[in-house]
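Everything below concerns the one structure shown next.
Removed from the display is one protein chain of the complex; every other protein chain stays in position.
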Amino acid sequence: MVAVAKGCKEIITDVIDAGLCALCGACTGNCPYLVYYKGRIALLDNCTLSDGLCYKYCPRTYVDMDAISQQVFGVPYSEEEIGIAREALMARTTDTRIREEAQYGGVVTTLLSLALAEGLIDKVVLTKTSDDKTASPVLAQSEKEVLQCAGSNYMACPVLSAYNQIPKNDVSKLGIVGVPCQVLAVTKMKKDPPINRATISNVKLVIGLFCTWALSPDKFHRFLREKLDLSKVKKFDIPPPPANRFDVYTTSGEISLPLDEIRKFTMPTCAYCLDMTSEFADISVGSVEGIEGWNTVIIRTTVGAELMKAAKAKKKLETDKLPSGNLTHLKEAALLKKKRALKEIIQRSGDENNLIYVGLSPEFVKKLQD
Amino acid sequence: MANINIDAPGTSQLFMGNEAIARGALEAGIGFAAAYPGTPSSEILGSLASVAKETGIYAEWSVNEKVAMEAAAGASFAGIRALAAMKQNGINVVSDFLANLVMSGIGKGGLVLVSCDDPSAISSSNEQDTRPIAKWLDIPLVEPGDFQEAKDMTKWLFDLSEEIGTLFMLRSVTRIAHARGNVVLGELPKKERRAYFDQIHDLKSVMPTTFMPVPSPLRHFFLHMKMDKARQKFEASRFNRYVGPDKADLLIVTCGSCWLYSQDAVKTLKLEDKVGILKLGTLWPLPEKFVESHLGKSQKVLFVEEIDPFLERSIMEFVASLPSTSPRPTFYGKRSGHINAYGELNPDLVIKAISNILGLTYQPRDAEYSDKAEAAAKSHVPERSMTFCAGCPHRATFWAIKNALKLDGRNGFVTGDIGCYSIALGPAGFFQVRTMHCMGGGAGVANGLGKLGQFGFNQPVLAVVGDSTFYHATIPALINGIYNQSDFILVILDNSATAMTGFQPHPGTGMTAMGEPTKVVSMEALCRSLGARVKVCDPFDLKHTTTTLLDMMAEGGGAKVAIMRRQCELVRGKKEKPPYKVQVDTEKCIGEACGCDRLCTRVFLCPALIWDKKAGKSKIDEVICTGCGVCTDICPQGAIIKEAA
Partner (left out) sequence: MTTKQLAKDPLNLIITGVGGQGNVMISLIIGNALVREGYSVTVGETYGASQRGGPVMSHVRISKETQYSPFIPDGCADIILGMEPVETLRMLGRYGNPNVLTIINPRPIYSIDVTGGQAEYPDLDKLVQTVKKLSAKTWVINATEEAQKMGSPMFANAILIGAVIGSGVLPLDKKSVEPVLCETFPKEIKTNIEAFNQGMRLIKQLR
């Protein structure tokens, strides 16, 4: 399989209508044709271009994993379950305000605040959850705005459209926070830079989140609206196995929904995703199983390492060694996701050599299947 | 428009066919005229209204043709000479009233119905020959062959109508109605007109005066007697004549505009001494004796008329009734395929038919020149599709509709109606309109679609209708939607004008045909009082309009009304200067690149936006741009800039 130049017509047929769209937003925000609205990407008019940036950066069109890895790390795609990791540790914020708003350890919010304060970045592309619990992309420029985005939403959000909307002559240094498919799209952009929007080299920091799957924004939101008074909801959480629950924290107490009922609203495309830990980010952040109030942090690049160092030096973050059991468990989960995804892909394509969008050597694939 | 009230009898004026008809009505001493705008008939009422005050007549734009016809009949019942004018579709709308009026008879005021057909539907949804209604309902029918006859016939019909006691119909076509030619004026009357509804028809009768079709069979019998009287008058009419040799190689039988085409054809072929032309002006009842007296002039007869074989069939029917010893020429026309049974005619088509029948070849111009000219035109002349004017609010409305339907994502669509916005079936309106039939048809069709939920139908339906069309025919459909709880959105495009036909006023504009201010029938107040949810938007505010439509589509639940209110640019532009100066910032314009792909010139299609191929940028055509500024909101790069003028 090779990369082929295609445009918005193929985005619709090959990705969206084929049920592969992750609503990452890489194709929206920069042109008048593809527009996100209430949980779907709409095509407002026909674009005649046969070589569109929408198709190029979509994380579900052909991606050469070795080339992507070379772009970020200078080496081919790693066989490591959690990708290339200089260090894996535990961390939490020292800031009480952030701790109140945080999902777990508040690491993402803390790192972004520090990056803004230090001038590593001027603006950051983030997901914000509104009062009605819908998620939308925002471009935050201050610590206050970043804090407003704290907390996990679990629904897909086209975050990258906020980057795409930044005008081409804007020189602001940018940070992006995204889930694995979004980080993959950004990496595709780094490899083959886009035109007519802010330069990709302005992106100085990419923080990736751990992700098993995302929920459909319109279907899941409708489900929530029917079940709950969303104005009373403060936070959502999916505790680690074997809990099997979807927890909702409201102003009048805690409600738990069976996770199996929630799984119905998983985006179909997540079944074909190999990446649990955002392998191409500068820093990847997730929860710590069994330890409340802390984050698992994977440092991958020099940018990531220096930011963490600064955070520790300025006492913005408290760190600790990640218990070996947690690390083992994390790797098992990550590997399981890769294997499952591969299986689903091959089942869908009906051909071991057709991996739909993933560019991996047959040897690599075989190794994964063992 | 020309001044039809010139007091200069005997002078020759250049009048439109419609102006000539209006002048004929004035010379006949008309008191009352009513019509609904409809191309190609609008100038009849328009020119009467412009001189109404000084001539002491009453002229109105009625809300539709049915009311116009009924109102004119009302005037006739009270002894005032009255005229109703309409295009072919208006005849369909008044047919029920006419079917009863021919039975009831008219009052002491002569009543004339003018029907202006549009062969080839140049400015219509359909093409339709209205002459058959004369045969269908028993109405005496005439058709003028030129501009002088348009005036003279109209004047004559009022006398006939009063003498015989029934309405008379004059049928015209676009090429007479809108073309201009010499008309020698007659005298203008100076008599007083008094209206009174006679309580008793005559002193011997015990029954009061009534105008009713009952008892119908008896009335029908009386109607036939009237038609016989009309036939006698027609036999002697100077509007029927023959031009040509006593013995002809070909006899053309023609009427209306085709009289001029036939003459043109015969002259061009230089066959004045070989081809005769029998021109009929009075078509129904057929002046049989007159026709019979000329049939023997040739073995070959060619019928030339628009659009249907009306005269052709009437005459063939008549000839079939003659004894076998009568001359039986070979008939050519629509039945034989020598003349198209569809579309308008012209001199060249008649030339072709004559040449065909007589075995002639005709070359209008040097063959080499012809090839060169035709080839040049073919290769160098691009198409010129219809579009909305620069600054037209409909472009903005349909842009918002297109976006709202796409964002909604349930494959919603638009049912359409008659007006400038009918153009939205094409690229100018982003192909949004999917159905179109007659005035008010869009909302009617939407009513049906909005009840199909029980069959799994969930596509949003938007019925678009113009402001004038709303008052004309759509109110009953809206009531139906509310009463029967049909789920659709009625989108009223309120540009404060009956635009397509020439910016005539209507009940929403606060102005009458005679230029008098009057009550405004508020469409939002009316719709609300009917129980509909109503929202009013400015289509130039694309964001608000799109959001309003999206919210209405998401709401569901019964008929809703969205009024898109902004004045027609052609009306606004006459009174005010352009609000903005609009320019393209060529630095920001990315043209064909990914992120735009020429949205403004390729998709939005305002004629003032031009693609500069050499520069690879868009450009504003200053001569055409009206400065509305809407395009500044659609450019994805913000490269179109507006400055307050």
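First chain written, first letter: the chains are A and B, and each begins at residue 1.
Just so we're on the same page, a residue touches a chain if its C-beta (ideal position, glycine included) is under 8 Å from a C-beta of that chain, and two chains touch if they have at least 3 such contacts.
Bear in mind that the values here come from a model prediction, so they are computed numbers and not experimental data.
Enquirer: For the chain that is not shown, enumerate the shown chains it touches in the whole assembly.
Expert: Looking at the entire complex, the absent chain's contacts are B.
Enquirer: Pick from B:Ala52, B:Ala428 or B:Met564: which residue touches the chain that isn't shown?
Expert: Counting the whole complex, the residue in contact with the absent chain is B:Ala428.
Enquirer: Out of B:Asn5, B:Thr55 or B:Ser123, which is the one that touches the chain we can't see?
Expert: Candidates B:Asn5, B:Thr55 or B:Ser123; residue touching the omitted chain: B:Ser123.
Enquirer: Pick from B:Cys389, B:Leu478, B:Val491 or B:Cys628: which residue touches the chain that isn't shown?
Expert: If we include the chain that is not displayed, B:Cys389 is the one touching it.
Enquirer: Out of B:Glu27, B:Glu60, B:Asp146 or B:Asp408, point to the residue that touches the absent chain in the complete complex.
Expert: Among B:Glu27, B:Glu60, B:Asp146 or B:Asp408, only B:Asp146 touches the chain that is not shown.
Enquirer: If the hidden chain were put back, which of B:Gly181, B:Pro329, B:Gly510 or B:Gly616 would touch it?
Expert: B:Gly181
Enquirer: Among B:Asp228, B:Asp366 or B:Glu516, which residue is in contact with the omitted chain in the full complex?
Expert: Checking the options B:Asp228, B:Asp366 or B:Glu516, the one contacting the hidden chain is B:Asp366.
Enquirer: Mind listing the chain B residues that contact the chain we can't see here?
Expert: On the side of chain B, residues 12-14, 39-40, 122-123, 146-148, 174-175, 178-182, 257, 260-261, 263-265, 268, 346-348, 351, 364-366, 369-370, 372-374, 376-378, 380-389, 420, 423, 427-428, 500, 598, 601-603, 605, 607, 609-611, 621, 623-624 touch the unshown chain.
Just so we're on the same page, only the chains that are shown with their structure count from here on.
Enquirer: Where the centres are mean C-alpha positions, what is the separation of chain A from chain B, in Å?
Expert: The answer is 61 Å.
Enquirer: For chain A, which residues are in contact with chain B within the complex?
Expert: Where chain A meets chain B, its residues are 30-33, 35, 37-38, 40, 42-49, 51-54, 167, 195-197.
Enquirer: Mind listing the chain B positions that touch chain A in their complex?
Expert: Residues 402-403, 406-407, 409, 430, 590, 592-597, 599, 602-603, 634, 636-638 of chain B touch chain A in their complex.
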